[in-house]
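Read through the structure below, which is laid out as structure tokens, and then see the notes.
The complex appears here without one of its protein chains, the remainder shown in place.
For clarity, chains are labelled A, B and C in written order, and residue numbers in each chain start from 1.
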Amino acid sequence: MTTDQPETGSMPPADAAGGALPPPAGPWRRALQGLASSRTAVLSGLGLVLIVLATVLAPVYAKHVAQTDPFRSGLSAKIMIDGKRSPVMERSTEGLGLGVTPIGPTWGPKYFLGADTQGRDVAARLLYGGQNSLVIAGAATLLCLVCAAVIGIVAGYAGGRVDTVLSNLIDMIWAFPVYLLAISLSIVMLGKTFEIGPIHISSSSLVVPIIIIGLVYVPYVARPVRGRVIAITNSDFVLAARGLGIRPSRILWRHILPNVATTLIVFAPMLMALNIVTESSLSFLSVGVQAPNASWGTILQDGQALLYSRPVVSMAPGIAIMVTVMLLNLFGDVLRDILDPKSVRGR
Amino acid sequence: MITKLTPARPGRWAATVATIALLAGLAPGFAAAQDAHRGGTLRLVSVSSQGTLDPHVNYTSQFWQLYAFLYDGLVGFKKVGGPESKEVVADLAAALPEVSNDGKTYTFTLRKGVKFSNGKEMTTDDVVASFQRIFKVLGPTAGTFYNGIVGADQCLAAPADCTLAGGIVADKAAGTVTINLVAPDPEFLFKLSAPHASILPAETTAKDNGNAPIPGTGAYMVKSYDPNNSMVIVRNPAFSEWSKDAQPEGHVDEIDYTFGGTEEAAVNAILNGQADWMFDQPPADRLAELSTAAPDQIHLAPLSAWWYAPMNVNLAPFNDVRVRQALNYAIDRDALVSLFGGPALAQPVCQVLPPEFPGHVDQCQYTLDPGDSWSAPDMDKAMQLVEESGTKGEKVTIVTEDNAASRGIGTYLQSVLSDLGYEAAVQTISGDIQFTYIQNTNNKVQLSISQWYADYPAASNFLNVLFGCDSFHPGSDASINIAGFCDKGIDDRMKAAIALGATDPAAADAEWAKIDGAVMEAAPALPLFTPKQVDLLSTRVGNYAFSNQYHWLIANAWVQ
Amino acid sequence: MLAVILSRLARMVVVMVGISVITFLIFFATPGADPAARIAGRNAAPETVTAVRHDFGLDRPIWVQYGVMMRKMFVTGDLTSFVNRGQKIVPTLTAAAPVTLSLVAGAAVLWMALGAATGIIAAAFKDRLPDKILMGVSMMAVAMPVFWVGEMVNLVTQSRLHDTWAFSWVPPLGYVPLSESPARWFLALIFPWITLSFLYIGLYGRMLRTGIIETYQEDYIRTARAKGLTARRVLLKHATRAAIIPVVIMFGMDFGVLVGGAAVLTEVVFGLNGVGRLTYQALKVLDLPMIMAAVLYASFFVVLANAVVDLLCILIDPRLRRK
Partner (left out) sequence: MTERPTFPMADHPTPGAPSPILSIRNLRVAFQGARGAWNEVVHGLSLTVAAGETVALVGESGSGKSVTSLALMRLLDPATSRITGQVTLDGAEVLSLSEAEMVARVRGRIAAMIFQEPMTSLHPIYTVGEQLIEALCCHRPMPRAEARRAAVALMERVRIPDAARRLDDYPHAFSGGMRQRVMIAMALASRPKLLIADEPTTALDVTVQGEILSLLKELQEDYGMAMLFITHDMGVVAEMADRTVVMLRGDVVEEGPTAQVFHAPRAPYTRALLASVPALGSMRGEPVPLRFPAIDPASGAATPGLPLARQPDLGTPLLEVRDLVNRFDVRGGLLRRKVARVHAVENVSFAIHPAETLALVGESGCGKSTTGRSIIRLAGGTSSGSVRLDATELFTLSPGRLRLQRREIQMIPQDPLASLNPRMTIGEALVEPFLEHRMGPAAEARAKAARLMDQVGLSPAMLERFPHEFSGGQRQRLCIARALMLDPRVIIADESVSALDVSVKAQVVNLLLDIQERTGIAFLFISHDIAVVERISHRIAVMYQGEIVEIGPRAAVMETPQHPYTRRLIEAVAVPDPARRHLRRTQPPSELMNPIRPLDFVPPERRYREAGPGHFVRED
């Protein structure tokens, strides 16, 4: 069938060989060029880099600007305001004298965003917490993608009984609402220290939320990956490879995997965004990151205790989450349009 | 409709505890006025309900507060505000019992004409059955409060066949009940005053009755209970007041208790006049606002309780007394108080027995200048002790409950431990689980945060229960001696003090004060502070009275 | 057809049995899960704890316990909580269900209506100002954690601006049964509805917009335009109708999951005693019977939603209706 393609005004190179050849552009390079030429992608990518940079520089900020240790209680700390030394935790003196309120935003180097219930510098904690939130979300994304890729590829490529078993397992986990699954996993792991050989994972380690958050979304990625693998396995070029007598292992490795990779990459930013929200939700429900570690979620939880007196403590991490997630989604949208315009939809 | 006779807002003349106590004393003078307050509905709110309605099973202060006006025991605490609330008065018994046989035999004469809310009259059969039932339903205190009754051993071993033969002897004709104890127990009347010894109809099934209300003799009865939603309490139609001290007739006609929502929501609802009282403590966040915006609606009352941090004396590094002492020196109790809402809400302590509790004598060993009270932390001393112990750099995990206060304290302690050179971490566990989790030695909990509220006003209820050898059960979830502290010498002194209490309470209290000091010397726990109760009431509630045992006496209050 | 339904049911049962077994095993792998001491109460004597353990059958082999629990849940219906002694599980759950259902159903109406409007308007104004504004707001809606939105809503409506004319009508947090007072039921749920639906409006709006724009590439849209239909008719009847199918599928799944308890964050923030909050609390205190019932309840709705969505697809997409 011959089709006119109105959208491709420029013809592919003429059938006759020769002429000056443009430098070869692989699909990856093309994707990169696509990203570079999208203003949205560049701006959102830049924003993300800035956020990462800011959180990486948290120790510098804490040490040299705020001059505080954001993991140490500052209940009896004092701060100079207008040449007056006042306590960070202000005791109420009016009325019945009930309650202690942490200092609000000073908009100065120290206690820029005020203090939390422990008298710690919220701005410094926000940066440190961001570090943890991003690390958890990133590592969980990686873990999820790896698990989903393995399950999806094995199920999709092997087919038959293996596929049936794995698909049913995926369905079963799918039927478990994500938050309930995550909460129950967290609670199971809370009281435990895992010792696998020389690896020692204590319950306060970030590894625990990483594993939990990484695992709960596996079915959501494994399903489409499986579908994609099946599609690729039945695609003409895999058929052609089989017809050429290529070994199955090589077909899997050289023909299927690189083409599934786009699906996985497209998932990455969306999953990362989802993971940031999930982490914050779990921490908010106090089953995520454990003290003394901080994350945006734990700061939000701290802030919940100050919602009425110092709303900025919960507004700040909320806004941080929103901005990061938005940037990730924007970037992910462009990435999806470039890599995989049809195969991944929605969330 | 009755014309309004009270022009003054009750809140204005009930600002502090002191005035309340004063008012409680003046109460008779207002008797005429009080009748005018009869009627209306109290709207109480709580974030959650507390399970079974069965008074033999439920062991929560939330429901004990309700049992005060739903059920009666043979004796009970006086239902008034202030210090008098620690007194035991005759309730279903016509008078306080005769104690004979060297303090081992208690004889009660029952009141006549007391009826259960189902209309049936209360008899000695009900009393005998109720005591048997404590064991049959596996009541939580069966083995700790009532194990001294003759025959209790068999009942604990085989609950279903419990008879308490020889332990509870009834004379139906005379209307008397005799209780025989294995050994004298100076605290036995206190134990009988607990809701777990409530007298229920004999025909009540010997199983946890769950959400189904059991008829009682109190001024009110539960009309309906949905633990996920609400409880409706109405007047007991069969009730007529027999003793104002033991079971006063209440003012309001109905009490609606709603469960759910958050503490913040409850505060808002009360401030907006949509609810009258909240069970939960108002969030710390709102206290400053409340103390200026609604000082008239807030009532503060000291509690017979303490917040403490048991240190496991059998696990490193706390198996070294110097480390335990060092931590006691190092903590800034003032900072802890500010975590709990400031000095108005908590009082820093460094001993076991709470202020104004039997046996309490002000003492503080772990402060900058040891003496009567705490002044400031002594960091140098603490560092020196840690240095001596050679435990620097060890790992310590603090297990806290997942409420703001407990977590805050945990975070603070983690900070202090880091300052002392330890590698500290905090682990947060849901309150219900944390309490049993930290008790079990298998979980190897080094340091935890807990609270203890007195069941009754006796020093042993703190010292013996929390630090006695008998309360230490390695490997069990029920081992209330969380620190695992068992000092033979101190334990013997505590046993002797209990015995002494039967004959010479004053001497016994003096001995308890010394034991308190001796326990703190060994420092099995960090005393943190004694909390105060905050009751936030709506503007239309009057006649607030706070009992040490039952907290706010709901039935004594009225609404406009 | 009967065979189809039966097989579908059988699959549901298999999935739910699997889930219950997994839940059971997770529970017994959890430290501090032994409920005996907790049931017995503070400072109970060891004898009492032992007696309680025996009474609750916690000293029996794990599979016997599983069987007993299933029997109590489904046959006798007298399963009681391990934490709140005496609390019957099944009635508790059934009492919580209408709360969640009210919350989710109302929110669903809101998010379907506004989500569809957002998607259609944005697609109609593709790359122009209304599109950009709607998509910006949707992007934000998707990015904001629901509990945070809830907190902020509460801050404004319950405290900061509660005394102003704008929000003085806002009732205290909590649920009012529809049977008690429809008006108060409605008022109490307005902000929870808005909060819960916000995310989904964004999500569905974006999805529908993408779907419509993609549909515009289809040949049949060209046919519709070529045959002289007005732009509005092409948009609403041809493009939207085709693009809404994945949205409906998504809706079925989301609705099922939410009714099953996934609205936990909204319920917690707004103090609604729904299934999600119940489950969350049960999980926190490791109340196995409650967890088990709640998880089975949740999975039931998920599996049911799956089945309903399959059916729905056949109904709305004739291509799947092949004999």
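Keep in mind that, in the parts below, a residue touches a chain if its C-beta (ideal position, glycine included) is under 8 Å from a C-beta of that chain, and two chains touch if they have at least 3 such contacts.
Remember, predicted model here, so these are calculated numbers, not experimental data.
The chain not shown here makes contact, within the complete complex, with A, C.
Although one chain is not drawn, the whole complex shows that of C:242, C:282 or C:309 it is C:242 that touches it.
Which of C:78, C:163 or C:317 touches the hidden chain is settled by the complete complex: it is C:317.
For subunit A, the residues in touch with the chain missing from this view are 1-18, 21-22, 24-28, 37, 235-237, 239-247, 250, 254-255, 258-259. Seen across the whole complex, the unshown chain contacts subunit C at 3-4, 7-8, 126-127, 218-220, 222-231, 233, 237-238, 241-242, 245, 310, 316-319, 321-323.
The criterion applied here is as follows: only the chains that are shown with their structure count from here on.
Chain centre most remote from that of subunit C: B (centre = mean of CA atoms).
Averaged C-alpha coordinates put the centre of subunit B at 39 Å from the centre of subunit C. Averaged Cα coordinates give subunit A a centre that lies 46 Å from the centre of subunit B. Taking each chain's centre as the mean of its C-alpha atoms, subunit A lies 23 Å from subunit C.
Residue positions 31-32, 154, 159, 284, 286 of subunit C each touch two or more of the other chains. Residues of subunit A in contact with at least two other chains: 187, 191, 307-308. Subunit C makes touch with subunit B in their complex at residues 31-34, 36-38, 40-49, 51-52, 55, 80-81, 83-88, 91-92, 95-96, 154, 158-159, 162, 171-175, 269, 271-273, 278, 281, 284-286. Partner subunit A is touched in their complex by these residues of subunit C: 15-16, 18-19, 22-23, 26, 29-32, 139-140, 142-148, 151-152, 154-155, 159, 203, 206-207, 210, 214, 246, 250, 257, 260-262, 264-265, 268, 276, 279-280, 283-284, 286, 291, 294-295, 298-299, 302-303, 306.
Note for the complex: subunit B touches subunit C at residues 47-54, 57-59, 138-144, 147, 156-157, 159, 208-211, 226-229, 258-262, 264-266, 268-269, 272, 274-275, 402, 429-433, 435-437, 439-440, 443, 465, 471, 473, 476-478, 480.
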